[in-house]
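One structure below.
Subset of chains shown; positions unchanged.
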């Protein structure tokens, strides 16, 4: 399970000095480096660079996108971009809570790309460094979610070529946040499937297992969405020259999206809780009905069985045994008794 | 289901640049444009205008009301009124969380008109732009709720003709908020119907289904009312020359209404939760009573049936078989045993 891997991880670092560069998660021997340099007028693109070959051009926007992590690699990146050791540690500890950190020359933003793999959620960490003229993005694993942005840059779609590095950062965070909507769709689909089957009789353990898994997924989503919202809020409030006023509007819009996502998780959570209660209510109703049948059958036939038993006794002297209408009378008696009992039960609304 | 349509929608836009103008929801080929221009003294009214024909008269209040959406149309409106791309995107994404956004020259306010269609809630988005001298309102679908305001403008009822565009905006939001009260009435009616039937015996699945649907409706209402309240609150606090001081009082009053609506949803929600608990308690009581009957019948007749069984055995040598009072004695014995058992049960309050 991906989730537990993350959380076991921090404990491996207990006792190490703060800022120790130990990778938590899977190691990539050769991380790939891609460099995009663009202005409104021009764009260039290099891939499979070495760290030494990265050159920041102060005239254009530089986007350095790294895929894969290993500790010595991240240390060299830290030296190259002058990053604080704590940031490097955070980049390597791939179980971070989404957050934003402001330093003198750059802003660090970390969040998680969440995807369904079958019915299970997996999440990978993506770190962003926004410096003057550049954005450095470091993804734990290869992911397709940034492909549309590459397309926009290379083909001059959208506003990204007309703006600075801060807008690029916004765009990158935006696609990660948008990605949550895809997870929400899947959750909604699963909820509707449950909804359709809740009134069917003979639901069993599998229904409960579905509910439990769905709750686990939502808990996981919530754990990622809420701190992302907090981080975006903090990012919007930062007073920093790295973010120009124009980008504020976009960040506010991004915040609205994270807020809506949070609303959705809560409303889905309420819905699922109602499912469980509904399931229990239906089960109780069903148990009640079954016991009712048992009681009706039992309380009619058990007394009758007693009566026939009485006339099954082998006493020599029993009234009516040799009477011609004895049998018929006993049958009549029994019919009478059962009618009386049914009347009593119906009157008292017991049954 | 309307609700799911909305929420699936955002995911269609994943990967598109921010500000992309893609309609989420149903497309209207020819949206209608109505233009009302009024001052205290005069009023004029035009309909089925083209965008090019809209002329803002700075001397009067201009209300441009648009019904229906398509993306190229909204783009032209954006050019005409100088609106930010993010706003146009929000207008087209008809699953917005109610909110207010302030720009330099105008204020954007979006909320939802909620109505019961049968027992299901449907909600349509309405966007408002308040600029200098004008209000632009864009409704996703044709709706009758603005008819009273048209009437007030044309026939000089109420205060709307005596005030500026900000008061018109307030009036428009006010009718949308007032509309929630109608939904609340319907909810209240459904609650009272449930209340009347909760003590009836033999409630079944249908009762649970009613409760579930009612909860879903309330969740839906709450999801619209809470952010509306937040948006009205923010609108009241905005320091903008577009809203004159006199209108503040009305916005405060509007805020009180949204607050009261929120109170109502919470109090209804509590009531419904109590219904479900009541239902379960009644069911448990009923099950208890049925089992009690089963136990009384069983524990009296099962031992008796055993006794008669004993004398039904075919042993040759059994005491009393040939005794003249054997049968009568056995009956007396059985009556005695059952009386003893009833006494024991009653004493221990078991039954």
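Letters A and B mark the chains in the order given here, with residues in each chain numbered from 1 onward.
Here is the rule we use: contacts are C-beta pairs under 8 Å (C-beta built on N, C-alpha and C of every residue); 3 or more make two chains touch, one makes a residue touch a chain.
What you see is a predicted model, and the numbers here were worked out from it, not measured in a lab.
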Assembly size in copies, with 2 chains present: 5
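In the analysis below, only the chains that are shown with their structure count from here on.
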Inter-chain centre distance, chain A versus chain B - centres from mean C-alpha coordinates, in Å: 25
Chain B contact footprint on chain A (complex, rising order): 145, 147-148, 152, 157-160, 170-171, 174-175, 178-179, 181-182, 184-185, 188, 192, 199, 249-250, 252-253, 256, 259-260, 263-264, 267, 270-271, 274, 277-278, 281-282, 284-285, 287-288, 291-292, 294-295, 298-299, 302-303, 305-306, 309-310, 312-319, 345, 349-351
Chain A contact footprint on chain B (complex, rising order): 4, 7-8, 10-11, 13-20, 84-86, 90, 97, 99, 101, 103, 201-202, 204-205, 208-209, 212, 215-216, 219, 223, 227, 276, 279-280, 283-284, 286-287, 289-291, 293-294, 297-298, 301-302, 304-305, 308-309, 311-314, 318, 320-327, 330-331
